[in-house]
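The structure follows.
Every protein chain of the complex appears in place save one, which is left out.
Labels for the chains are A, B and C, by order of writing; each one numbers its residues from 1.
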Amino acid sequence: MTARAGADVPVEASVEQVRAQVAAWLAENWQPGGGGPQWRERLVDSGWAAPTWPVEWFGRGLHRDLRRVVAEEFTRAGAKPAALDVTQLFANTILAHGTDEQKRSFVRPLALGEQQGCLLYSEPGAGSDLAALQTRAERDGDTWVVNGQKVWTSGAREATHGFLVARTDWDVPKHRGLTFFWLPLDQPGVDIRPIHQVTGGSEFNEVFLTDAVVADSHRLGEVDGGWRVLQTALGFERLIMGAAAGGSSRQRRPAGGGETTLADRQSPWTRQIGGADYVELAKKVGKADDPVTRQEIARLYTLEKVNAWNGLRARADAGRGASSPLASIGKLAMSRIVHTGVSVTTNLLGTSSVLDGDTDPVAAEVNRSSFAAFVTSIGGGTDQIQRNIIGERVLGLPREPEVDKLVPFREVRKAQATRRFS
Amino acid sequence: MTARAGADVPVEASVEQVRAQVAAWLAENWQPGGGGPQWRERLVDSGWAAPTWPVEWFGRGLHRDLRRVVAEEFTRAGAKPAALDVTQLFANTILAHGTDEQKRSFVRPLALGEQQGCLLYSEPGAGSDLAALQTRAERDGDTWVVNGQKVWTSGAREATHGFLVARTDWDVPKHRGLTFFWLPLDQPGVDIRPIHQVTGGSEFNEVFLTDAVVADSHRLGEVDGGWRVLQTALGFERLIMGAAAGGSSRQRRPAGGGETTLADRQSPWTRQIGGADYVELAKKVGKADDPVTRQEIARLYTLEKVNAWNGLRARADAGRGASSPLASIGKLAMSRIVHTGVSVTTNLLGTSSVLDGDTDPVAAEVNRSSFAAFVTSIGGGTDQIQRNIIGERVLGLPREPEVDKLVPFREVRKAQATRRFS
Amino acid sequence: MLTTGQYLGSTGRLEATVGTFEFTDDHEALRSTVRAFVEETFPEAQVRRLMAAPSALERPVWERMARELGLQGLVVPEEHGGAGAGPVELAIVLEEFGRRLVPVPFLSTALATIALTGGDRAVTAGYLEAVAEGRVVATVALAEDDGGWDAAGVHCAAVSDDGDGGAGDRGGWRLTGTKSFVPDGMDADLLVVAARTPAGVGLFAVDGAADGVSRSELEVFDLTRRLARVRLDGVAATPLSAPADTAAFDRFLDAARVAVAAEQAGGADFTLAMAVGYAKERVQFGRAIGSFQAIKHLCADALVDVESARSAAYYGAWAIAQDSPEVATVAPLAKAFCSDTFFATAQTNMQVHGGISFTYEHPAHLYYRRAKSGAQLWGSPRANRDLLATRIGL
Partner (left out) sequence: MLTTGQYLGSTGRLEATVGTFEFTDDHEALRSTVRAFVEETFPEAQVRRLMAAPSALERPVWERMARELGLQGLVVPEEHGGAGAGPVELAIVLEEFGRRLVPVPFLSTALATIALTGGDRAVTAGYLEAVAEGRVVATVALAEDDGGWDAAGVHCAAVSDDGDGGAGDRGGWRLTGTKSFVPDGMDADLLVVAARTPAGVGLFAVDGAADGVSRSELEVFDLTRRLARVRLDGVAATPLSAPADTAAFDRFLDAARVAVAAEQAGGADFTLAMAVGYAKERVQFGRAIGSFQAIKHLCADALVDVESARSAAYYGAWAIAQDSPEVATVAPLAKAFCSDTFFATAQTNMQVHGGISFTYEHPAHLYYRRAKSGAQLWGSPRANRDLLATRIGL
């Protein structure tokens, strides 16, 4: 680790101070067209790669509101990547729950891109009910032996490690017997298979774990304390999704650049008919004057707009430090938008919506989007789960009776633990 | 009881035999313009008033399919009432659960119209969850003393008696401590107050019971066995509603005449804008060519038609002795129809839908119907309860965990037992 | 930061956003003050008393609203005795009034005030002062018997007394025609009337007591908003600005749409709170009904709509405040969406309440009535959506 220039910017630095610091550092270090490993290393060690991280851990200890300023300056200079903090789900979680040794070993490689992570949470039998996962980790001296199946893992084929949650105690209620690991993927016990999806792609994988091993030094948090670590990691994930979803269903490219990578992958609607414009499509197919079409398009436009405004309002609320119900409703609202969008565009295309592939690329894109809409209404918590969350956490309505809440997991009725899709 | 002519028609009588018997009896006994108490008495004693009842209890023991034939002959002759069996919810229940003494005392006065009943089931704290009722009946020698409040009682002011369900044991689960009575209403402990409804009417009442008394000889079924009797009575009620609802949302007048009385009262949609025709209304307001209106009306027409066809199909299934899911879906379907109907007619009226009363009688009727639609989607089991019933009884989906199922009612969390609306 | 932010609008182009949702402490203080006033002055029992009274207007209360709270003068410029506040502040007040179905003619007067502030101050200064002081109740008379809410629906004829009747004519004018669906039209001292000149549609001030004005109350479904039919028979009138300025009329309509939308958002918000409150308290099957997904999810869906409605109304108010071109799309959007949301929420509230919702004694029906009628007044959701479609390029 080299000495870091600019570590003198105080935590409560003003916008203009930060802007000046970044500009100066970039003027000195960034060369247009650069971006190789050397640059990356210099960037990480400067603390500007993740300015909100602590000074002692590759950051500059900036207040989170200032991150955007850093990102803006990097964009202005054409330098990237920058202000990765938010997207560094893995590093952030390790910073929150790891030992100093773990921070030393994992965070810098992650910031440098030498290590990449994927999420080994969901299982065939644990989707909405994540705490019901049945992958087991059994201790064998200083290592753990892992057996089970994970699924819906995006990025698994590019990743070096995975955030693994596994069951380590079957005799306590479901939330209390889980442990969290940073599992190396390059080992014989890990078999990654892409899932052939209806959209035609294979972004998701299933991961079969057969006597896979992970050192106890790769355990994050306490044994059987994995649920708490998972909540932290999920919180960082929501932050990324929230930053990416923003509000509009249209492709949104915040100044920081690169921030939407994960969200793009998880919410393919953002690629919906190439950002095509349904107003233009309506004109093209000669339905601009059709009153039914006009009502439909006005409704869709309205849903998009109010969701965008909700996003702005949520940020304004957050800026004032006020708690806001708005942060919780975006995903459900987006689900309605994308399904409505599919319906509107299908109606616009009419008979030609039955076509696909090269025969009719516009229809093909709408059809693909029609499946992608279900990724929004199912993935990352179904619409039904979202309504529970809104009802309980925002409106304060009472929870349902939970039949498995206090029962040792061994005795709980469980779903089938494995199922091969690939 | 006089000797009954025509009691020689066999149980398995053919349609033509019955038709001839009824025609002959009517030719002898009915005089056009008649219908006074004497006629009614002769009718009841003949067994033609309720031909499906047992021969020994004022009926003719006819198969239920033949009732319609009797009704048709009465209609042809212009004689009424006839074939009351189905609508005789009270007598039917007493015939099913009463002692011979009770049948003797109550059934003939009911058939003659000398006694009339009302339903004392629902309470302010027991709506969807009828078994949670809290009206208490305590034994005092040969009588029971009743205290509590009933609500949503239609016809209470015209009735002489009520079917009362009251709690007689608080130390057993909720379904097991209820007892069923035929309560005389004309006593100081019974206070009937009409509820001022949003529709402007007062068809419903609340009934306050304060040390009201009912003889043990008026108890139907076992002590604490009231739930079973109630199920029988509810079954007869569904039969009436089913016969009346039939299928179409429009006023439906089966050949038997008079059968829709109770259903009319409970489902005011049948009086919706006087049976006015939304097609005609659309023309009148100049929207017949508006594509949005055309879609809306076609949708409403479709919902009405398919529900009517479901009704016909249910009857055809029943005729073949096949069980049919169709019988269970009519109420939920009707709820959608009436709410859609309100929406369509409101849109047709546009700005003038804000008017009411004599200023705009058509708007007034639509507005009244808009409230009446909630009587359909709430009364007699809400849409939500209907979906539970369809999901569980028709589709066989598992029930939810029931927190109060096995707990002594005394310990169950209860709703407020009384609430004054009038 | 947000006021200079950018987002990618639905047309795929980068659009500058108007500054929005930056509520200040002053805004919160205004909201608290109004909420406390409304809760104290218009509890449900008082609303029901005024519903049953011959008029919902009680002049002492009206004057106190002006004197102590300055509500009628809120958007009146300071030089004419008002607070000089703008559409955002008005939206906050209307939202609070909407929450409690306040039956006094505040919305009517506010709409008239919007029209007056958009007019020629030489003409409107006196009216604005009278409004701000609580001396007059005002309203706007837009639609006629055929129930149209835009310029095309204006048939009432404005004839110049002595001028040429052209666009520049500021002389005396006389109005003849019938306006209908006029909110609080029986109580209004001042009527702002939409009328047609040979050159276009404009707004005119008419003294409610003038010769030739005759009014009759309409029987209406909404028990907390009264409407009247007003016959004008050669009534003297003063144009608020150039008498045929249809563009000014359209601007006024957009401002009115947003104001009404804010009131509706308030009604929707309160109605949902009512449903949620009942779902927490009402026990069936041994547990609160709000623990059942059927009820919980109804409420969750309603929350998405209600918060979206509030966002739409606020965004509209800020767009007007900043004179953004987005007003043209936000205004019909907000009116349509807030109308639909309030009505849907009022229906959800009825359904969640079950049987008691159809007792006259329970307030659920009062919100249902307000929502059902308000949806049609100032243009139906459908008409507003069609206008939106036009304005986004269809």
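Remarks
Convention: a contact is a pair of C-beta atoms (placed from the backbone, for glycine too) under 8 Å apart; a residue touches a chain by one contact, two chains touch by 3 or more.
Computed from a predicted structure; not experimentally measured.
Note that the absent chain touches A, B, C when the full complex is taken as a whole. Contact with the omitted chain, checked across B:E222, B:E392 or B:E411, is made by B:E392.
Contact with the chain that does not appear here is found for just one residue of B:V44, B:A111 or B:L326, B:L326.
Counting over the whole complex, chain C has residues 292-294, 297 touching the chain that is not drawn.
Mapped onto chain B, contacts with the missing chain fall at residues 68, 246-248, 250-253, 275-277, 279, 282-283, 288-289, 291, 293-295, 297-299, 301-302, 304-310, 312-313, 315-317, 319-320, 325-326, 329, 332-333, 336, 384, 386-388, 390-392, 394-401.
One chain is missing from the display, and on chain A it is touched by residues 122, 124-129, 132, 151-152, 195-199, 292, 339, 346-347, 350-360, 363-364, 367, 370-371, 374-375, 377-379, 382-384, 387-388, 400, 402-404, 407, 412-415, 419, 421-422.
Here is the rule we go by: only the chains that are shown with their structure count from here on.
Chain A and chain C have centres, each the mean of its CA atoms, that are 42 Å apart.
With centres defined as mean CA coordinates, chain B is found 55 Å away from chain A. Within chain A, residues 291, 295, 400-401 each touch two or more of the remaining chains.
Each of residues 287, 292, 295, 382 in chain C touches at least two other chains.
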